[in-house]
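After this line comes chain A, so read on.
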Amino acid sequence: MANLSRDTLRETVIDAILAVAPEADIDALPPDRPWREALEIDSFDFLNILVDLEKRLGVSVPESDYHELATLEGLIDYLERRLAG
Partner candidate 1 sequence: MTTQTIAYREALRQGLRAALADDERVFLMGEDVGRYGGTYAVSHGLLEEFGEARIRDTPLSESTFTGAGIGAALNGMRPIVEIMTVNFSLLALDQIINNAATLRHMSGGQLNVPLVIRMTTGGGRQLAAQHSHSLEGWYAHIPGLRIVAPATHEDARGMLLAALEDPDPVLIFEHALLLNVEGTVEGEPRPMELDHAAIRREGGQVSLITYGGMLHKTLAAADQLAAEGIDTEVLDLRTLRPLDDAAIMASVAKTHRVVVIDEGWRSGSLSAEIITRINEQAFFELDAPPVRVCTQEVPIPYARHLEDAAIPQVEDIVAAVHRLLG
Partner candidate 2 sequence: MSEFRMPSLGADMESGTLVEWNIRPGERVERGQIVCVVETQKGAIDVEIWEAGTVERLVAEEGQKVPVGEVLAVILGDGEKDEGGKAEDDGRETPAERPTPEASQAPSPRAPDLSPPPTTATPDVASSGVRLRISPAARRRAAELGLDPAGVNSSGIDGSITLEDIERAAQAAQGGQSTRAVATTDAHAAMRQAIATAMARSKREIPHYYLGNTLCVEPALAWLETHNAERPVTERLIFPVLQLRAVALALEAVPELNGWFVDDAFQPAEGVHLGVAIALRGGGLVAPALHDADRLAPDVMMAALRDLLTRARKDRLRSSELTAAGLTVTNLGDLGVESVQGVIYPPQVALVGFGRIAERPWVRDGQVVAARCLHASLAADHRVTDGALGARFLTRLTDLLTEPERLWPT
């Protein structure tokens, strides 16, 4: 898992988001803006995305780290770091 490229990681994240919000236009999303509001992801959707990502990547995100996941880039950075570490 640790040698996942960043692009692959991004694709995985996008897949997980699309599974919850199939209509989401992720390309149109400014990378440094809060993605949950922009994509209308509520707390339940968010939880489902985390469950999905855990299944796909084996990374469990503790609630205390949620604030690091506010932007899409932040989320990918976070996962990259966790996978590397």
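How were these candidates chosen? In short, all candidates are chains of the complex that A comes from, given by their letters.
Convention: a contact is a pair of C-beta atoms (placed from the backbone, for glycine too) under 8 Å apart; a residue touches a chain by one contact, two chains touch by 3 or more; residues count from 1.
These numbers were taken from a predicted model, which means no experiment stands behind them.
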item	value
Touching candidate for chain A, same complex, options 1 or 2	2
Contacting residues of chain A [partner candidate 2, same complex]	21-23, 36-37, 40-44, 47, 50-51, 54, 60-64
